[in-house]
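Before we start, here is the structure in question, set down as structure tokens.
Excluded from the complex is one protein chain; the other protein chains are retained at their positions.
Lettered A, B and C in written order, each chain numbered from 1.
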Amino acid sequence: MKMDRDALNVFLAQDFPEVAHMFRVDAAQPNALTLRLLPSPAHLRPGGTVSGPTLFALADVAVYLTILSMIGPKALTVTTNAGMDFMRKPPAGVDLLCETRLLKLGRVLAVGDALIYAEGDTRPAARASMTYSIPPKG
Amino acid sequence: MKMDRDALNVFLAQDFPEVAHMFRVDAAQPNALTLRLLPSPAHLRPGGTVSGPTLFALADVAVYLTILSMIGPKALTVTTNAGMDFMRKPPAGVDLLCETRLLKLGRVLAVGDALIYAEGDTRPAARASMTYSIPPKG
Amino acid sequence: MKMDRDALNVFLAQDFPEVAHMFRVDAAQPNALTLRLLPSPAHLRPGGTVSGPTLFALADVAVYLTILSMIGPKALTVTTNAGMDFMRKPPAGVDLLCETRLLKLGRVLAVGDALIYAEGDTRPAARASMTYSIPPKG
Partner (left out) sequence: MKMDRDALNVFLAQDFPEVAHMFRVDAAQPNALTLRLLPSPAHLRPGGTVSGPTLFALADVAVYLTILSMIGPKALTVTTNAGMDFMRKPPAGVDLLCETRLLKLGRVLAVGDALIYAEGDTRPAARASMTYSIPPKG
């Protein structure tokens, strides 16, 4: 690993200040991490459920940080494909936890997937798979 | 059609006040519409490009409104699956246009897809396909 | 569980005779199973790698059987959405193993995902997520 939990949280605060307050890396190990969403009213839909775009952002940032934990900070890495299944509405007022797995870390493409849980629930609220293009060295 | 362009814009303002300022339905016809994203600084990433979650929100709201244009306002309709390809970084300072097609409007599931363009560019910035679960009558 | 490993293999032979010779359920537990692909020349591309449609069939049958293991044989259950990432070409002459997880088993929709490995390799060759529509009772 090139970046551990603390290094990832520092990277998030420095490079993504506009969203860093939403997220906190709770745990990181090789090829996997847990990212916590700290919901604020701006992320909620009527009824108190977390919005789809917020779930997307959670999965996207989580898999992105999982890649960076292995290759170091390469800010040009970009999302090229995303697939999500929304399976259960997360309840209001509960943190969401996103657990990732890095499935491929190639020379030009990286693929990971993630499950999102409402904290304390064993059934996933959403599933995501994400592909990133890694810029060439040079 | 159960709701035309003006009715959709009114619905957006009344039922989704937290995001209505971001979007405007430019045109609506049976099974298709064009939704405009009016970018604000909150939607931008460093370098001025529109963020992934904002592109997701644009596609999700656009296909959702396309369904409602045909079945009328059913606020319980929920996104169950989303797939997106991010193909070109949209430039800063330009409105984005999302053009939708409704591909299936079934009893329990509706499927649509969308292309997102930076205004004035003929090459799509992103592609999305979305599935929604429609609540049973009763 | 409504069907165990042996019951699933019997179901496969009886209800899907045209593909049953390709597949064998190696293990089944609640909400998860391992399906083995027994490759034949018809599934190979030039160079000896397993074709994309064969990988699709493997994931589709595997998640489908995982659902049936929990709800019993409902032959009308149909695939409505599929997402796959092809990450490493599986080598020729090796069985493929598909390991599934059932993520949601709802009243009308079921969602599962799967990883496909070449036997003996710890790195996944492909990833799949699948949604099925379950026919109403009655």
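Miscellaneous remarks
Everything below uses one rule, namely that a contact is a pair of C-beta atoms (placed from the backbone, for glycine too) under 8 Å apart; a residue touches a chain by one contact, two chains touch by 3 or more.
Computed from a predicted structure; not experimentally measured.
In the complete assembly, the contact with the undisplayed chain comes from B:D85, out of B:D4, B:D26 or B:D85. Across the interface with the omitted chain, subunit A contributes residues 80-81, 83, 108-109, 131, 133. Touching residues on subunit C toward the chain that is not drawn are 15, 18, 42, 45-46, 51-54, 56-57, 60, 78-87, 89. What subunit B contributes to its contact with the hidden chain is residues 81, 83, 85, 87-88, 103-104, 106, 111, 113, 115, 123-124, 127, 129, 131.
The rule is short, and it goes like this: only the chains that are shown with their structure count from here on.
The distance from the centre of subunit A to the centre of subunit C, each centre being the mean of the chain's C-alpha atoms, comes to 28 Å. Work out the mean CA point of subunit B and of subunit C, and you get 33 Å between them. Counting partner chains per residue, subunit B has residues 80-81, 83 touching two or more of them.
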